[in-house]
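For this view, one protein chain was removed and the others were kept in their places.
The first chain written gets the first letter, and so on, giving A, B and C; residue counts start at 1 in each chain.
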Amino acid sequence: MSHISPVLWQFLVKWLTNFQLFPPEASKIAPQMDALYFFMVLVSLVGLTLVILLVLSFSLLYSKKRHPVATQIEGSTLLEATWTIIPLGLFLVMFVWGALIYFRVYTPPANAMNIYVVGKQWMWKVEHPGGQHEINSLHVPVNQPVQLTLISQDVFHSFSIPAFRVKREAIPGRYTSVWFEATETGTYHLFCTQYCGTNHSQMIGEVVVMTPDDYRKWLAGSTSGNSLAQDGERLFASLSCNACHNTRPDARGPNLVGVYGSKLTLTSGQTVTVDDAYLRQAILDPAQNITQGYTPIMPTYQGQISEEGVFALVEYLKNLHSDYRLQQTLNTTELLPEAEGKAAPAGKTNAAQGEVKQ
Amino acid sequence: MSATTIVSLPDQSTARIPKVNFLTKENGLLSWLLTGDHKRIATLYLISITFFFFIGGALAGLIRLELLTPQSDLMAADTYNKVFTMHGVIMVFFFLVPSVPATIGNFLIPLMVGAKDLALPKINLLSWYLYVIAGIMAIYTMVAGGVDTGWTFTTPLSTHYLNTNVVSTGLAIFVAGFSSIFTGLNFIVTIHKMRCPGMTWFRLPLFVWSNYAASILMVLGTPVLAITLVLVVLERTVHIGVFDPALGGDPLLFQHLFWFYSHPAVYIMILPGMGVISEVVSTFSRKRVFGYTAVAFSSVAIAVFGFFVWAHHMFIMGISNYAALVFSLLTMLVAVPSAIKIFNWAFTLYKGSITFETPMLYAFGFMGLFTIGGMTGVFLGATGTDIHLTETYFIVAHFHFVMVGGMLMAFLSGIHFWWPKWTGRMYPEKISQLAAVVTFIGFNLTFFPQFILGTLGMPRRYAAYPPEFQVLNVFSSAGASVLGVGYLLPILYLTWSLKYGAIAGDNPWQATGLEWQIQSPPLTENFPEIPIMDHEAYDYEWLERQQQKEVASVG
Amino acid sequence: MSEPTGQDHIVSPKTYAIVAVALLVLTATTAGVSYIELGVFNAVVALAIAVIKAMIVVLFFMHLKYSSKLTKLTAISGIFIFLGLISMTMADYISRAWGRW
Partner (left out) sequence: MSDSTAIAHDAHHEHPPYQRHHFETVSQQFDATNFAMWLFLLTEVMFFGGLFTAYLILRNWYYPAFVVGSHQLSIYWGTANTAVLITSSFTLAMGVWCAETKRKSGLVLCLWLTFILGLAFLGIKSIEYHEKWVKHHVPGIRFSVENFTHPQTDPEVYNEYHDKPLSPDMASKTELYFFLYFAMTGMHALHMIIGIAILGYMIIRAKQGAYTTGHVTFVENFGLYWHFVDIIWIFLYPLLYLISRHT
C-alpha cells in the first residue's frame, strides 16, 4: 500500500472505522420518531421509484424511434384524481402522525425532573435543582424523564440532541420547554442549531447519560454547596422581596407560599395558572401581572437579575410549600441591616455563581 | 429528419440570421440602456443574473472547501459566516427570484400571449435598473466587509448583536424587492390585458400560467418583506424595539413577517421553473401536456395556499402548538399540487414520440430531483419529524434539491430550449448533453450526502463540525467540484455558439408556441402583425397542417 | 378613436358631492362617538365606520362600482391576503395562551 498517498489512506481508514449513516436512538421518543421517519422514507422511495419507472419506461417505449407519431391525449380525470387523492391521503397520515409526536415531545410528563438551561453567545449554562452548574454539558440519569426549561440571554439559540431526536429553540425573553427520557447510557452530541453569531459552531457540548448510581455520585461530586432553591432563597432575601411578599397580615404583596401551580386572578380580570413562565413574567414585568387586590407598586427587575437568578427564584418559589421557610428568610434579612443596599449587586453575585464549579 | 431528433434546421449553406431583429435593430450602448424592448431587457437581466450566479457559486465553492475538514481551518468562523450569508443573499435575491421570470419570462411572456411588448415597458426597464442598483449595494456590502446574519436576518441577532453591514444588505434587498414587484406587476397586467385575439386563458401556454401564479406571489408578498426590512434597519439605527425583547418587542413577529414573504418566495422561485418543464416535456414528446387544466390550476393553487403556510418555518421557535397544527396541515395541502404536476408530466410522455435533446435531459433531471426535494419537504412539514430535522443539513439538502435541483435545472433547460429563439443559433448538442449529465451526477453527489448528515444531526451554518461527519462532507465537496464543471460548461459553449452555432431557423424544435412561429431572433415588435390564436396550446396537429400548407404554397 | 372607451362611466359631480358630505358626516360621527363610553364597542364602532368610509371612497372616488369584474376581484384579493396575514398571525399570538407551551 506504499503507493497510496497518506491523505487518501487516512481518509479510507476513517471511512471504514468512523462511518455513520444513522444516529443512535437513545431516548424513548427516538424510535417513535424514527418509525415515522422511515415511513416517510418508504413513501418517498415508492413515489420516486414510480416516477423514475414511468419516465424510463415511457422513454423507452415511446421514443421517437419506436413510436414516431405521438397519440394526442387530453388527460384523464380518473388518473388525475388518483394521483391527487392518494398523495393527499398519505400526506394527511403523515400530518396526524407527525402532530402526535410533536405534542408528545412538547408535553412533559408530571414526574419529569426539571433542569434549567440558559443559552448565551456562545455557551449553554445548565442549572440543576441540586445547585450543580455545568457549561456545555448536561448530565442526566437514564430512564428518568427530564424536562428542560430553556431561555436565552441574548439571541435565538436552539438546544438540539440528535440522539434523542429533540430540539427546542431558546428564545430571549420567554421560557420554552422540552423533555426526553434517555434510554441508553453514553455520551451524545449537544448542538446549538439556530445560527447565533460568530462562534455558532463552537456552541456545542455533550449530553452524558448515566446510570442512576453514577448520576448520584456525579451529583454529590459536583455540587456547589447550595441547591438552586437555596440560591433563590438568598436572592429573594437580598433583593428584599420579602419586604412585601410575606405572611404578615399587612403585607403589600401577595403571599407566595404554595403559589406555584395555583390559579390567580389578575387586575386585568385574566385568570392565569402560575407556572415557570408566569413567575418569570411577574418578576421582570410586574405591571402587567398584578394579582387582583394589590396595587402595582412592584418595580421591575428587568436587567437586575440574570436569567440564572430568575431560574433560582423560580425554583425557590416552586419549593415554597410552607411559610416556615419564608419566615426564616425574613429573620435572616432582619439580621443583615445593610441587605437593602446590597440588592442591586446581588443579582450579579448570583450570576458569578452561575460560573461552573466543577 | 433523423429518427432520434426532432431538430430541423434550415440548410446551413443558404440560411442567414434575419438582418433585422431585436438585437441588431439599434446599435450602441445607449440603445440598450434606454431600451423598452422586453427582449433586450431580458438579455440585460440574463447577463446580470449570470454574473451574480457565478459570484454566489464561487462563495458556495468556498463553503464546500471549508467543510472539507472538521476544523475551521481555511477560514475563521466569522469569515465563514459572511461567506454563507452572502451566498444565501445573492443566490436567493439576486439569482433565484429573478432567474426564470426576469429573463426567460421577460423574453417570452409577450411572445406567448401574442403581444408586442409587456404592458409597461418603462417600468420593466426601471425594474432592471433597480436590480442593478440593488446588486451594486450587495457588492458594496461584500467589499466593505460583508454581513454575517444569515440570509434570514434573524432578530435580535441581526439587530443588536452584530456589527457588520446589515443596513446596506437590508436596503439592497429592499430595492431588489421592488425590482421583483415591478416585474410581477408587469406580467400580471400583460397576461390580463395584452392577450392577442383568440388567446383565451385556456389556450395560454402553461409557462404563462405558472409565471402568472408566481407574479401574484411577488406582488403581494414582497411588500411585507420590504416593510420588515425597513423595521430591521430602523431597529439598528434608531433602536425602536418592535423586534427587540429587551424593549418589549417580539422577535417572533419578525419571523412571522419575514416568512410571510420568504415562504411564498420559494414558490416564486420554483413555479416559473415548473412552467419551463411543461413546455419542454410537451415539445420533446410531441404531445399536449397531460391534463392541461389540472396543471394550470395547480399553479394557481400553489400560489394561493403558498401564502398560508409560512409558519412551518417556526415550528420549534415558540409559536403556539395549535398554530403549528394549522400551518402543518396547510403545508400538507400545498404539497399535493406539486405531486399532481409531477405525475402529469410523467404521463405526458405516455404514447408520445420522445426525443432526448439537452432541454429534455434537464427536464428529466428536474423531475427526479424535484420529487426528492418535494417529498423531503413533507418530512419537514410534518410537525413531528420537523423537530429532529429542522436546522440541520437535512433542510439544507431539501431546499437545494428544490432550488438547485429544481429551479436551476429548469432554468438551464429553458435557456437551452429558447437559446435558438433568443440568439438565432443552436448550442452544440453533444457537449451540452454531457453538461446536463455532469450537472445531474455532480448535484446528487453534492447534496444527497447532506440528507444523511442532517439525519445524523449536523447543524447548518457550522464552520467546524465533529470529525465523524467528515466522510460525508468530503463526498459533498467532491460533488460540488463536479457540479462546478457542470455549470461552467454551458457558459463556455453557449458563448461559443453565439458566433459559431448552427443557424437555427424559426422553429428548430417543431414546437407549437406562438414564439416559434416567428423569426429567430424576433423583431423588436415581435410580430409583423398581431397574431390570431385559432387553436389550443400544444396542438401538434395544427402545426402539422400549417407546415403542409407552407410546403404546398412553396411547391 | 374619439373617447377612451375604458372610461365607460363618468361619475357626476353631484355624486361626488354627496359622497364627500357623507364622508365628512361619518368623520364627525366617529369623532363624536369616541367621546361616549361604549367599552369594547368604541373600537368596534370606530373600525366599522372606518370600513364604511373606506368602502365609499373605493366604490365612488376610485370608481370601483363602475369598474370591471377584474378590478373588483383585484381589490377583494388584496383585502383577502391582508386579512390572511393579520388573522393567521393573530391566531398564533392568541392561541399561545391556551396551552402551557
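Here is the rule we go by: a residue touches a chain if its C-beta (ideal position, glycine included) is under 8 Å from a C-beta of that chain, and two chains touch if they have at least 3 such contacts.
Just so it is clear, the model here is predicted, and its values are computed rather than measured.
Among the chains on display, the ones the left-out chain touches in the entire complex are A, B, C. The residue touching the chain not shown here, chosen from B:L157, B:L185, B:M274 or B:A311, is B:L185.
Only one residue from B:S99, B:T228 or B:T358 touches the chain missing from this view: B:T228.
Of the listed positions B:E429, B:E468 or B:E525, the one in contact with the omitted chain in the full complex is B:E525.
Against the chain not shown here, chain A presents residues 284-288, 296, 298-300, 302.
Contact between chain C and the absent chain runs through residues 1-7, 10-13, 16-17, 19-20, 23-24, 27-28, 30-31, 34-35, 37-39, 42-43, 46-47, 49-50, 53-54, 57-58, 60-63, 68, 70-71, 74-75, 77-79, 81-82, 85-86, 89-90, 93.
What chain B contributes to its contact with the hidden chain is residues 115-123, 181, 185-186, 188-190, 192-194, 219-224, 226-228, 231, 234, 238-242, 247-250, 253, 256-257, 260, 525, 530.
Everything below uses one rule, namely that only the chains that are shown with their structure count from here on.
Put simply, the chain nearest the middle, going by average C-alpha positions, is B.
Taking the mean of C-alpha positions as each chain's centre, the chain lying farthest from the centre of chain A is C. Summed over C-beta pairs in contact, the chain pair with the top total is A-B.
Between the Cα centres of chain A and chain C there is a gap of 45 Å. Inter-chain spacing, taken between the CA centroids of chain B and chain C, is 37 Å.
Listed for chain A are residues 106, 176, each touching two or more other chains.
In chain B, the residues that touch at least two other chains are 252, 318, 321.
Residues 3-6, 72, 77-78, 81, 148, 150, 152, 154, 156-157, 160-162, 245-246, 251-252, 285-288, 290-294, 315-318, 321, 324-325, 328-329, 332-333, 335-336, 339-340, 342-344, 346-347, 349-356, 364, 367-368, 371-372, 375-376, 378-379, 381-388, 390-392, 452, 455-457, 459-471, 474, 540-541 of chain B are the ones touching chain A in the complex. Interface residues of chain A, counted against chain B in their complex, comprise 11, 14-15, 18-23, 33, 36-37, 40, 43-44, 47-48, 51-52, 54-55, 58-59, 62-65, 67-76, 79-80, 83-84, 87-88, 91-92, 94-95, 97-103, 105-106, 121, 154-156, 158, 160, 162-163, 165-169, 171-174, 176, 189, 191-202, 204, 302. Of all residues in chain B, those touching chain C in their complex are 192, 220, 224, 252-253, 256, 260, 307-308, 311, 318-323, 326.
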